[in-house]
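With one protein chain held back, the other chains of the complex are shown just where they sit.
Now for chain A:
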Amino acid sequence: MTRRLSYREAMREAMHEALAGDPRVFLMGEDVGRYGGTYAFSKGFLEEFGPERIRDTPLSELGFVGAGIGAALGGMRPIVEVMTVNFSLLALDQIVNSAALFRHMSGGQFSVPLVIRMTTGAGRQLAAQHSHSLEGWYAHIPGIRVLAPATVEDARGMLAPALADPDPVVIFEHAGLFNVEGELADDCKVDISSAKVRREGRDVAIITYGGSLPKALAAAETLAGESIEAEVIDLRVLRPLDTATIAAAVAKCHRVVVVDENWKSGGLAAEVVARIMEHAFFELDAPVARVCSEEVPIPYARHLEEAALPQPEKIVAAVKGLLG
């Protein structure tokens, strides 16, 4: 059996299930309680689970993310919500200097079973301080797992294994996906370790994740109309990267476009391309192309914001450039 629901509903259900199923789980963040969540992910939770477990925090990202780490060390399973990835920079010290390295630095004595969720990405005219995609930075750090659910299935399914992970997991939810609807199987179970083929093809592999996945699928649809069969790979897990699935797609299609809302310089797409060089170089028939954000802070005006971001037309053009 399947049913239709939105990304937002899927994430809400996932949190509801976690809260109902494990007394150690609690939700903490700015306006998660009385307000119902900045994006209404936790609407109704305060009434159902109470203020101890649905914890509104002051505006102090460093403090409450660090408190989440401490609570995890103390035997709880916190879900800490940070409003956007831009604000998470205020908490970066605790994530990078404590959560990510406690296990190793303590010689294996202390794991940090913490889940941090945050909104990422542009496309809503929120300008430069609410629109960036910095998940590539997080994917740089050993000791944390980085997830980017791009489908309703992953929005519903990734939280449970993330909470079961004894180490810190950071989940990036692209704001452009919240109202996307999809079919969900009743017995939906997903892993948090592998990339997934979202569309089969043979002429070119489009490797992407998160908010760029619908754009890549739209581009593949356009290309199909011109008899170009694009395979679309959803990375899903940005750290550790599933190199085997990436290499298999290269071996199958021999041409690759990497689509990533990060900037090119030092971004995640650069890492994917480097993995291809290391693991599948001789399978390539053409240099790997990238479609990323332009190297500017994301602007407010709609036409400028659209021009700054990866778009289906840019992906189509990049594919055609490879096919000559």
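In the analysis below, a residue touches a chain if its C-beta (ideal position, glycine included) is under 8 Å from a C-beta of that chain, and two chains touch if they have at least 3 such contacts; residues count from 1.
Keep in mind that, in the parts below, contacts and distances are computed from a predicted model.
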Record-based protein name (UniProt) of the chain missing from this complex, from "Pyruvate dehydrogenase E1 component subunit alpha", "Macrolide export ATP-binding/permease protein macB", "Tryptophan 7-halogenase" or "SpoVA protein":
"Pyruvate dehydrogenase E1 component subunit alpha"
Which residue from A:110, A:281 or A:300 sits in contact with the chain not drawn here?
A:110
Hidden partner chain, touching residue among A:5, A:67 or A:317:
A:67
Hidden-chain contact residue, picked from the options A:94, A:208 or A:245
A:94
Which parts of chain A face the unshown chain closely enough to count as touching?
26, 52, 57-58, 60, 62-76, 78, 93-94, 97-98, 102-111, 142-143, 145, 166-167
